[in-house]
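One protein chain omitted, others in place.
Up next, chain A:
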């Protein structure tokens, strides 16, 4: 009331909020078209101010011009009279009217009655406001229509537009159509829209990259006027905008393959578009193969392949001469200048790149083109090291001339740094973007006018012999060369400098080598097996991979236990095929689900599946190094990652958005941690859906209703934040500072990064919440994560040992042996050997690179046993995730494990001599144990543990296949006992041995080979007590196959051949047996003899036995028993058993 009275005394003032509020009461009520408080409402008042100013100006200038009109009017009267008003008024040009009469009247009446008659807007004010509102409405209509018209104009101007009807017709008439068009023709955005508007529903369009799925979905939904609906959506690994009303879905090739795995007919789609087929990614080639066979059974399905104009015939031919529609691209003319690097500036293999040829191009541009003519430079180099060399040199030049901003672009940069290439440079300054081939296809930067092409690319290849990936530098193909050139002509005419001769260009390969010819095919083969596509060798690929490559993969999968000896999927293999990860990571997950170690294993598996969160650039920053210190674990990199993730979750729980700063201080890319947490969640869901993890028992943990409501409101708020973010995202490009590139990013990038991001932080500190944080909160339950994190943070050394073993078994056979002379070498020269590759080194990012001592056998624990033999109880091996050769072969993500213990528990084959003092593991590692007695003991413990582990794992997997049904879980007690046993074996086995790698020559004469007269003395006393496996002579190595992995006495030994028959007295620790036994007899007794009070579970025995005998049926032969006078089909061991039976009965 008080305020009312005060208002009374004033006259009408448009600037007063009170006056405006009164007008709002008339025009912008709660149900009106524009409501007070909305964005439009705010815009209206801004418009109002501008409009009033404009009117005043206009009134002044137009006051004299009025009479003029009257004169001209007369001339028009001859023909039809349009009946237009005599006097011009801009109001007549607006086709909208606003009726507020009713409100005005009501207000008028109420104010008559009220005391404040003189206050409130008069009719003049109201009509002023109404007029402005009309103009405002007209203005916003024009604005929106302008956008629509522009959009349609752009669509029309695309080269592909004139083929619109032709495309739709071809798709109607043919099951497969190839649309080939070069960059800028508009195929990716337009073809799906043409099909949509032609009435096709349920269209899927695959992309090789996740980013493209998101950006295309955004663009196409905008263009199809559905940016706020969900008609067009995308689906990538962790995110989807798909709803039941989605008609067009962009998704990755990998994801579509997974969908086919689930639904063989792919009935959810009517049309499939496979985009960028010319890029020949592994998944894409495979997808085409799968679709090819799928089409045969589904004549209604439509397939469209979209490609650049590269090798089109290949695709058309593969699909039964499918029709091809070729669309010209829209490129501006590009001048090509060949500037081969003179011989004295060519770097040899080991030298740094000479920057002079590159600097000359920058200088040339500065001389030839005035700075006002805008246009940036994109420079293609092969790798990160090359980029930083050239960046350094260019930066010096840029600082000097002040006409360039130098920016690197490669995938190991932080995302913020990557994003800078899209920002604009200030006038008179050009961007010089130095990039890997990431800018060739994956990243498109507008405004590039100059391209410098080094002609080189680093490409991953796979060496099946060394089981090693290799990143090597190659000349690019002509197709890539053209693609790089094309980047200069996207927005205007351009220039492409090729730093090689035209004759070099002519000698380039026409196309890049397809991925399927370059990479390990393990995952592919596994997926093929699970999709029942038959023999991979006979599958019709568009361009079949080398046979050797497939065979290597099959062998590897067998070693991994994913395929059995007949190359069929094992039960673990079936499961691994469902997991969208590397086989080794998948194995870890499955193994982890058995023991009570799911949380840490989930985290490690996720961490090993994404790029490292540790930024390379921060590695040499002492502050980061110090801050990282507490996260590091000298057990191995996976443990460091685990610590990092857990600490991050801790921080997120306590400080929420503060985690960004926390990460920055440690030189961590937080995006990777977000990826980890998402992936971790996905893994957890996968394990749960395969019955390997109990479904959450704590369903509504959200407590009482109030808390739940609170969480609901919070979620609502978060969703709103997410939407707001999406809205403003597009208008975010900022102008770069001239000193942007030179903050020393090339030397110690973290400072620059810190500074740059710090600024952004401050800007957005208040309301502008970190969008990643919002998504994180929407997706995850922080307290649940925290709980999981604290569980794995407080891991005991026993749990840690067990986790190590699981990782090791997952990673097996990826093991490396430290070179025996490492202790005499410098830290940086430590050498390791894998089975297939000698002389590998640890990647500098690994914890073992900075702390190699923990891998060495401590001096005091060794005993020199002559020149070639060092005995110790402490030998260690490294299990590693990747072996990648760049300039050297590097191991990354390593864990150290006790050698003998780990080998006996995970190796595929352990071969022994007669007294088991000499063991050869997987044909490449030799262990010599000092004490035969200890040797026997450790072996038989390992045998027992492994048998039990295998049994429980199978039981667990068996359960998962029967998910849903009432199945008995592997009992907790049994599991605990096993893990206890494994841990004790790992930590407390004290046995002295030597460890070395066998030379090629030694491996040749390793085995005694099959014995011609199968000595019955060997097998006579064999009592096949190892569950599921029967001892029998090994047909290749000789000796006796005691269990799936252990082969007794097959090694050619310098010692006498009879020690296997030697019996020595021995007391069983479990029962009271005391008698002379051969080594084998003793082991067998140990395997069967359990401590008193702990009986074997008899019910499980027959199952395993049956499975084993059935799988061994191929080994049986017909045996005629004289006693029974019958023909029996038996294995050789069974024959022996049978004979013995008669012996006993005769007694």
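Methods note: a residue touches a chain if its C-beta (ideal position, glycine included) is under 8 Å from a C-beta of that chain, and two chains touch if they have at least 3 such contacts; residues count from 1.
In this text, contacts and distances are computed from a predicted model.
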Choosing from "Trafficking protein particle complex subunit", "Cysteine-rich DPF motif domain-containing protein 1", "Large ribosomal subunit protein mL39" or "COP9 signalosome complex subunit 6", the absent chain's UniProt record names it "Cysteine-rich DPF motif domain-containing protein 1"
Across A:148, A:507 or A:1075, the one contacting the chain not displayed is A:148
Out of A:99, A:296, A:532 or A:1000, which is the one that touches the chain we can't see? A:99
In the full complex, which of A:23, A:137, A:421 or A:899 touches the chain missing from this view? A:137
Absent-chain interface residues of chain A come out as 27, 31-33, 38, 40, 68-69, 72, 75-76, 79-85, 87-88, 92-100, 103, 137, 141-142, 144-145, 147-149, 152, 156, 225-231, 245, 723, 727
